[in-house]
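The complex is shown incomplete by one protein chain, all other protein chains being positioned as in the whole.
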Amino acid sequence: MQFFLVMLVLCGATALMASPLIWRSGAAGGKGAEEAALEAAKEAKFREIRDAEHDLRTGKLSREDHQVLDAALRAEAIDLLRRLDAVRGGPAAT
Amino acid sequence: MTLGRACLFLALAIAPTGAIASLYGARAHRRDWVAVGRRSVYALAAVLTVAFIVLEAAFLRSDFSFRVVASHSSHATPPFYKAAAMWSSQEGSLLLWVWLLSLWSSLVLFLTRHRLRELAPYATAVLLGFATFFGALVVFLANPFQLLDPAPADGVGLQPLLRHPSMMIHPPMLYSGYTLFTIPFAFAVAALIARRTDAAWIRATRRFGLAAWCFLGIGILLGARWSWSELGWGGYWAWDPVENAALMPWLVGTAYLHSFMVQEKRGLLKAWNVSLVLGAGILAILGTFLVRSGILESIHAFGGSTLGKPFLGFIAVLVIGSVALVASRRDELRSPEARSYATLSRESIFLVNNLLLVGLCFVIFWGTFFPLISEAVTGNKASVGPPWFDRYTVPLAIALVFMAGLGPLMAWRKTTLAGARRSLQAPVTVALLVVVALLALGVPGRLPALALLAGTAFAIASVVQELWRGVALRRATTGEAPPAALVSVVRQNRRRYGGYVVHAGIALLFMGVAASSAFQHVRDARLVPGQTARIGGYDVRYVRATSRVAPEKVTLGAVLDVSRNGKHVTTVRTSRGYYPSTDPTAGPVGRYFDGDATTEVGLQAGLRRDIWTAVQPDIGAMQRMIDGIDRRFPLAQGDTQGFLLTAVAQRYAAAPPPAVFRLIVSPLVEWIWLGGIVLALGGLIAIWPPPAARRRRAPASSWAARLGRELSGA
Partner (left out) sequence: MDPGKKRRARLRVALAAAVILAAALAYTSFGAASEARTPGQLMSSAKAGRSYQLTGKVMPGYRLRGDELDFRVRDRNGRASVPVRYTGAIPDPFRAGREVLVTVRRNKGGTFVGEHDSLITKCPSKFSAAKGT
């Protein structure tokens, strides 16, 4: 009984590990590091824009400072979006 | 038995194979081999799960042919503790460790399977490297599947002190924390190897770091709670090496949860973050080592245990490898441009907080390892006690609590002076009012305690103010009712508000710590029934002695009546349980009083104060009777032994000798645990995944419009 259980576990584990070599999935899914990095940067930038907005509304940031900051952040974000599209090879907006 | 052992060997085969497959896959750009590596982790988790179930089942069935079961459990052990007995053993807890590691590794690799193509294989290899090391420990040095032939009729039983409900979840919590810290570690190493030091790996592992931090924090608090309500010394923290071992990675983790944000937003502090993550990972391993290797039992005899040397070697490899890796990648880790930050900004608060946390960790590290340091320097083993720790940790903690209040008030990048002044007004006022109120109430003005309490008031006020501001803004735009507005505000930005809630939890916790350590009353009193001791405004009367005999222990105790100004407050019962020693030369009754003894604390918990009592019956006064019985009935067993024990116990209850009581009235201790709950809640809010981002790929008329749309949609 024990023996069969051991064999079962052994075969199961081996099959699981070897499966990618046997059934190669042709699909080349997955994102590259460049794309992941840009996405992370984009998320962070978006978050920063929202945070700046929040800081303005809660009175931590003066209106003038926010204007300068927001413009800069938005420019950076657009740059990131552009690069992201380039990496994805997707449709570039005008 | 065979199955369990086979699974362990299989795990030890799978882990290095998978690591090599991953590395080969990464080097040769063979994605199929990378997939083999990833699936090895899944296979490892499956195999270890089988091993874990086999061992846990053996504990539940009380199968004493397993050596660990025989030495850590018994028929008389309640089922709940039979299950928990597994991790009271060296072998079982190491298996738990590596099992949790495999589970968490599987989870992170599953979640990132379509992302981080360049990093995942290296991270897989690192995680499997950890699994290989711990697997080897489990197989070769602490194998839980060791036979005992012939199997004994009954086991030794679980160490009585560990029989506390929180012991069931405390070790898995701590170990989850430790193992989760290896995940950011693995990805940091991968990022360094692959020279991808951008924020992508941080983003992928942020939740794991946060979860590690939460689990470890809860684990630490459960340990403290156990100490307070179960151990007879009347405290929750003693700067014991085990406690410190868990606290150090937690502190470094706290630091990097903050400094991550600076890198994410500004691209600064890359080298610092990577170092913190590596440091936290190594400290987590070090913590496991300190707790599990057994060297703590005798920290002065370093390296004496069988696990010591391999562990030290492993840690040395980790430290040297990390330092070398960071040094060789220093060009990649340089901040991209000469950016800086304004003095009055959230970034600089984070920086200060980081320095404080790392400083605190260093202080604790120094104190914990001081016996080794001093031996290396002077040849003399010496250790430092709690007063030494307090001298440094108290000021640092005060500064940290103030920072926890200050951080949420600051804007990123730059805060205008007027804005800062406006934000600070209310919290500072609240803090000052608290100090004035405390002084007016005649609370003795101990400066550190007052400063800490002021800090907690400041921090709580600032969090409340920020929440209030958020709710007010929301209501101004949507007109929702306050509770609904609060929910939607928090939901909109879980990370921010989750963090704020954590700050409030920490502040509550420190409020409890400050009040209970500075203003508690402790008194040891020797009483006979009828006598009263006065402590902190309460009168504690020793009503009568109690006794009870159970197969596994003899319990001697006391009933205490607590009153205040003549008015009855509560009745508490405290007792001490005596477990028989296994020494065969001890007499049938005497052996009960030579073995382990545990205090059952009589605790009346309350939001304002805890009344804590523990009894130390005077066994010395009973010694003549016990010795006499042992001489007359040296071979008494079973019913006779039970009868004799009952006689001794009844005698104690009928004519009790004076007992020594430790009485403590400690204000606000409960808030430490409540703060912990708030903290966990905040962590949960911050971890909770946001609703799936809606994907919109429709072409936009202009970049600015697209940005605007993604901003509002994502």
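Here the chain labels run A and B in written order, and each chain numbers its own residues starting at 1.
Note that a contact is a pair of C-beta atoms (placed from the backbone, for glycine too) under 8 Å apart; a residue touches a chain by one contact, two chains touch by 3 or more.
Just so you know, these numbers come straight off a predicted model, no measurement behind them.
Although it is left out of the displayed model, the omitted chain contacts the following shown chains in the full complex: B.
Checked against the full complex, the candidates B:4, B:37, B:234 or B:557 give a single residue touching the omitted chain, namely B:234.
One of B:559, B:619, B:684 or B:711 touches the chain omitted from the figure, and that residue is B:619. The chain that is not drawn here is touched, among residues B:24, B:370 or B:468, by B:370. Checked against the full complex, the one of B:22, B:71 or B:462 touching the unshown chain is B:71.
Touch with the hidden chain on the side of chain B covers residues 71-72, 88-90, 156, 159, 161-162, 171, 231-234, 238, 240, 242-243, 291, 294, 296-298, 300-301, 305, 338-340, 355, 359, 362-363, 366-367, 370-371, 373-374, 377-378, 380-385, 387-388, 391-392, 524, 526, 581-582, 594-599, 614, 616, 618-621, 623, 658, 660, 662.
Here is the rule we use: only the chains that are shown with their structure count from here on.
Of all residues in chain A, those touching chain B in their complex are 2-3, 5-6, 9-10, 12-13, 16-21, 24, 28-33, 36-37, 39-41, 43-44, 46-52, 54-55, 57-62, 65, 69, 74, 77-78, 81-82, 90-91, 93-94.
Interface residues of chain B facing chain A in the complex, by the touch rule stated above, are 1-3, 6-7, 10, 14, 17-18, 21, 31-33, 35-36, 39-40, 42-43, 46-47, 50, 113-119, 194, 196, 198-200, 202-204, 264-265, 409-416, 418-420, 422-423, 466, 469-470, 473, 493, 496, 697, 699-704, 706-707, 710-711, 714.
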